[in-house]
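Single-structure report; data block below.
Missing here is one protein chain; the remaining ones are kept as they sit in the complex.
A, B and C label the chains in the order they appear, each numbered from 1.
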Amino acid sequence: MKKTKAVLFSILIILFFFNLSFPQENLSPLPPTEVRASDTPNDNGHSITVTWKLSGDDGADKKNVVAYEILRSDSPTGEFIVRGMVPAGNNTYQDRGAKEKEDKNYFHPHKDFYYKVRAKTLNSYSESEVAGPAQAYGEWFHLGKLPVFVGTVTFTIMVLAFISLARKGKEFYVRPLAGIDAVDDAIGRATEMGRPILYILGLGSAADIATIASFTILNRIAKKTAEHKTKIIVPCNDPIVMSVAQETVKAGYLDAGRPDMYKEENIFYLTSMQFAYVAAVNGIMLREQTATNFYLGKFYAESLILAETGSVAGSIQISGTDEIAQIPFFVAATDFTLIGEELYAASAYLGREPLLLGALKAQDLAKAIVMISLALGALAASFHLGFFLKLFTVQM
Amino acid sequence: METIGIWIAALLTLGIFSFLYKDNPFYKFCESLFVGISAGYWFVTTFWQVFMPKLADNLIAGRFYYMIGAIFGVLMLLRLFPKIGWLSRWSLALVVGTTAGLYFTRYLVSNGMVQVQNTIIPLYVKGNLSQTIGNLVIVIGTFSGLIYFFFSKEHKGAFGGLAKLGIWFLMLSFGASFGYTVMSRMSLLIGRMDYLLGTWLGLIR
Amino acid sequence: MRREVPLAITAIVGFALIIVYFIPHPPFNHSRDFFEDLFFIIAAFAIWLGCLNLLKVNADKVYLKKKGWTFSIVVWFGFFLMVIVGFWEGRGFMNPGTTFYYLYDKLYYPLNATMFSILAFFVASASYRAFRARNKEATILLIAALFVMLGRVPFGYYLSSWLPEGWRLGNITDWIMDFPQTAAQRAIMIGIALGIVSSSLRVLLGLERTFASGE
Partner (left out) sequence: MNFLEKLLALDRRIIFLFIAIAVALPLFFTVKLHIEVTPVVRNLHNALEALPPGSKVLVSLDYDPGSMPELQPMAESFFRYCFMRDLKIIIIGLWPNGPIQANSALEVILNEPDIKKKNPKYGMDYVNLGYTAGNEVVIERMGSDIPVTFPKDYSGNKTEDIPLMKGVKNFNNIDFVYNLSAGYPGTVEWVLFGVDPYKIKLGAGNTAVQAPQIYPYLNSGQLVGLLGGMKGGAEFEIATGHPAKAVKFMFSQSVSHALICFFILIGNFAYFATRKKKGA
């Protein structure tokens, strides 16, 4: 009797446990709540953002929600189709589509859509209430890019303000720059020795900012060589760069009042091939025994070959580039190097044209603002003040 | 076919290397071949990967405003005719404008604001000395580096000291860059040597 | 006309691109892609211009029997080999198994890779003959370079394994890379950003106009 009781009891217990656990496997999880659907901000009008509160069963020890499915329909009672799925623990989804009308995944702007979110376990699911209607529409201004906009406008105003100050005759001070100060000496040296000057514009195209800066520098240097009656050789590796360089040098000679001394054959096109170009330039350096070499513009792997040949040949070398990987070779093997931003500034320095100096001043003011922000920002971050960081956070 | 190819590749490699000893006809041959082949390669690649998908396909799809690209492209080719070559300046102007316009925002954001944003870090990290020192170094380094690039004030006194510190930071970074570049070049040479000694001659496994 | 039109084109296109950056609304959201496409198309024509120039220069050499004219024939041969095969293959010209890919793999790639690997030799000779500790800055640069070059290969470990963990060459290199190097890179990046932004503006405003000169 006792035995039967025990057996019955254990069966009961087993049943009880089954009761507890087994049907619960099949039970649907708690549905996600507070589902909201609204236009995705700052976009082109082809997406809606859906957010929800996680299901009560989303979490490690609970009835394991594994994922959420996001469903969409044209009407609250219509057929809902699955638009996407995110793993458990996520509570947002951007329902996006193509912007081309022909695309089958085209997303209609300005059309009412209804959403619901499905919490899924391995073998069951439950659905939220229907949210909506929501419409997608495109914005005319990207709010996330506001910091960039403020930066752009402020900087443009600063440049224009400094330029107008310069036009009114305000004198600007700029500190001496070793590489620039050396230019005059280098030209003087070439004149004394009666040897030519070599000017390399780099491998950039005529549209690269570094090449454009280099053109302006070439113009100033050409003017000085005209005054000193020194020969300047400009071998180019791009036909367009060459023709611009010819005009630039010609203008420099004109400025110096010596248009008669300009020789077009000294500014010539060699080849577009990187290493063939370098080999030819090396040949010129050794043959012509150039007293001074300028390497200003975009440079790549050839930088060190040029600098080595010039160094061994004993030329004075002044270099400058914004290619960070090449600056080290120039610093180690040439006499003066214009580092990154200094190259862009050099054109303003050499010409001392008030307009360019004005732009340089604006750049400095911007730099001062950046430095102050850095200092304040680091302090703010040290005291866990997050607002400062937000000023610089750009959303793409 | 594969074996012939490997032999050709190996001989061309040796041909280029022969320049290290002295300029010679073998090298000149390889170099000329390289010049021709790379020009041909780029001609074909730009045709199939730029001209067709970006120009022809768009025109076929009825987006006729892409004709602007064709027109300015042809203007570029006019450089071959000296009399009307100046028209190619218009294409150059378009390219310069596009570059300037795109670079303006791209650099302002990715090189400017993002870097500033990343440098706004706490100067003191509780209980983590090395991170604290590291953060200090980053903030001071960035700050003094910018001081070095400041053109409006002479590098004198405390300001000059900071600029000096800045240039030291810059040089340290250039040194690191130098080391890494050397590493890359050596890797390339190792790759070629492995090809010659392994793939071609089979001396190493 | 020859000078004003290019400057106007530059200014209009450049400023338009800056403005549309802030507008997500169609059709402006497409316009940046469009201008980028234009840029690539014109760049492609520029590359063709370069090729045509190359052919012309070499044809002249052959025609005038200039020194080394036989090599000019090699240039022509290489060019047309690639072009004919490339056009014959069609759009999938670069898929493995095509003749173009074979030429690429067996001619273009080895020549290109060898040209670059020659730099390893030049780095060596330059480090012997030209990289001098000519001033304090260059000295710091070279010392940092030595640290990185040794610290980044196993030799650095053997050279400094007698030092306590955390102070070895590798650790010092890690530290240099993580902190001072990162800081300096940021300063340079921010500097270049301001420089480019300001130069772009100068170009768009027509202050830096050398590129628009010429015949």
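As a convention for this text, a contact is a pair of C-beta atoms (placed from the backbone, for glycine too) under 8 Å apart; a residue touches a chain by one contact, two chains touch by 3 or more.
Please read these numbers as outputs of a predicted model, since none were measured by experiment.
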item: Residue among B:Ser32, B:Gln115 or B:Ser144 touching the omitted chain; value: B:Gln115
item: Given B:Ile84, B:Ile133 or B:Leu197, the one touching the chain that is not displayed; value: B:Leu197
item: Footprint left on chain A by the chain that the document does not show; value: 47, 84-87, 90, 93-94, 96-98, 103, 105, 324-325, 395-396
item: Residues belonging to chain C that touch the chain removed from view; value: 33, 36, 94-96, 101, 105, 109, 112-113, 116, 120-121, 123-125, 127-129, 131-133, 142, 145-146, 149-150, 152-155, 157-158, 170, 174, 177-179, 181-182, 185-186, 189
item: Interface residues of chain B (partner: the chain not displayed); value: 20-21, 45, 49-50, 53-54, 109-110, 114-115, 118, 138, 173, 176-177, 180-184, 186-194, 197-198, 203-204
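Following the convention adopted for this analysis, only the chains that are shown with their structure count from here on.
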item: Whole-Å separation of chain centres (CA-atom averages), chain B against chain C; value: 3
item: Whole-Å gap between the CA centroids of chain A and chain B; value: 14
item: Residues of chain A whose C-beta touches two or more other chains; value: 148, 152, 155, 205-207, 209, 212, 239-240, 243, 271, 275, 324, 328-329, 331-332, 339-341, 345, 360, 363, 367, 370
item: Of all residues in chain C, the ones touching two or more other chains; value: 18, 21, 46, 49-50, 53-54, 115-116, 118-119, 123, 137-138, 141-142, 145, 185, 188, 190-192, 194, 196-197, 199-201, 203, 211, 214-215
item: Sites on chain C touched by chain B in the complex; value: 2, 5-7, 9-18, 21, 32, 34-54, 56, 68, 71-72, 74-83, 86-87, 90-91, 93-94, 100, 102-121, 123, 127, 137-138, 140-149, 152, 173, 175-194, 196-197, 199-201, 203-204, 211-212, 214-215
item: Residues of chain B defined as touching chain A within the complex; value: 31, 34-35, 38, 79, 85, 88, 92, 95-96, 99-100, 103-105, 108-109, 112-114, 116-117, 119-124, 135, 139, 142-143, 146-147, 149-155, 170-171, 174-175, 177-178, 181
item: Sites on chain B touched by chain C in the complex; value: 1, 5-6, 8-10, 12-13, 16-17, 19-20, 28-48, 50-52, 54-55, 58, 65-66, 68-70, 72-74, 76-77, 79-80, 82, 85-86, 89-105, 107-108, 110-112, 115-116, 118-119, 133-134, 137-146, 148-149, 166-176, 178-183, 185-186, 188-189, 191-192, 195
